[in-house]
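These notes are about the structure you will find just below.
Let's turn to chain A:
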Amino acid sequence: MADFLVAENINSYYGKSHILFDVSFTVLEGETLCLMGRNGAGKSTTFKTLVMDIVPKKGKVYFNGKDITGMKTYKIARLGLGLVPEDRKIFGPLTVKENLTLGTSMGKGRKGVWNLDLVYEFFPVLKDFQSRPGGTLSGGEQQMLTIARTLMGNPVVLLLDEPTEGLSPVMVKILKDLVLKLKEVGTTILLSEQNIKFAMAVSDRVAIIDKGYIRYKADIDTFKKDDAIKKQYLAV
Partner candidate 1 sequence: AETIKIGALYTMTGRGGQYGKDSEVAIKIALDEVNAKGLPGGAKLEVIITDDKNPQYAVSVAKRYITDEKCKFLFGIISTGIGLAVTEVSKEYKVILVGTDHAGTDLTANKFQKYYFRTSNNTFQSMMAGAYYLKDEVKNWKKIAYIGPDYAYGRDQLMELKWGLDKLGVKYEVVGEYWPKLYEPDYTSYITAIIKAAPDILVNGMWGGDTVSFIKQAKPYGLFNKMKYFHVDAGGNYEALAALGADMPEGIIMSARHHNNWPETPANKAYIQKFYKAAGRYPSYAAEGAYVGIHVIAEAIRKVGNANDTEALVKAMEGMKIQTPEDPPGFTSYIDPKTHQIVQVQAIGITVKNDKFPPAKYMLGNFKVYPADKLWPSFEYIDYMTKVKGK
Partner candidate 2 sequence: MSVILEIKNLDKHFGGIHVTNHVNISVKKGEMSAIIGPNGAGKTTFFNLITGFIPSDDGSVVYEDRDITKERPEKIVKLGMVRAFQVSSLFLEETVFDNVYLAALSNFRKNAKIFADRMAFKDAREHTAFILEKIGLFHCKDLKASELSHGDTKILDIAIALTLNPKILLLDEPTAGMAPDERIKMMHLLKELHEFFQLTTIFIEHDMDMVFGIAETIRVLVQGQLIAEGPPDYIRQHETVIEAYLGKEVL
């Protein structure tokens, strides 16, 4: 296993507000790392920085040994970093199917298993609704569409920002199976989650971020046992 996605001392800002302070971590090839933390801790900001949606003022991001700091978002996407954003960003007036096909553009020239049929197999709802405008889907349906859309591009690294938000318990279960399946085919995953049970079920390692600082890193078994940490940063 190689260091696949590396954040090195990244410092990110919104305008003048300093959000991330020297955030560093590494995701190994094929593993699932879960980034945890309270609301406003900086998880989403970290995700956005990794794909250069926010360019860090300081620090570097490496993907597969290559420095991608400051690269254009779409180029990073074409390298295979697929972000599933927390706020979904469905193309409302476009149909579900059109939304899905838009996802393929990041997968150009890369092989992978995902295609329309497989996606529909995992999310039958989407098949039923394929010719409806994406904007008319319910909150949870949109969440599925967002994930499916990114999968269409056969990402090498999947960045999942709170994928279970707004999903019903059954759907959360389905999603869990999906993530496990993705791991099986070797997808590297960076996850952010508030649903701890879900996180524990799929992650290999855990990092905790608080007020923009990485406070803790451990593998999942150590973390499970470390109640003090859970209490301190996650209040559970």
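Regarding selection, all candidates are chains of the complex that A comes from, given by their letters.
The working rule: contacts are C-beta pairs under 8 Å (C-beta built on N, C-alpha and C of every residue); 3 or more make two chains touch, one makes a residue touch a chain; residues count from 1.
If you're wondering where the values come from, they're calculated on a predicted model, not measured in any experiment.
For chain A, the touching partner in this complex, chosen from 1 or 2, is 2. The touching residues of chain A, counted against candidate 2 in their complex, run 37-40, 86-87, 125, 132, 136-141, 143-144, 162, 165-173, 176, 194-198, 201, 234-236.
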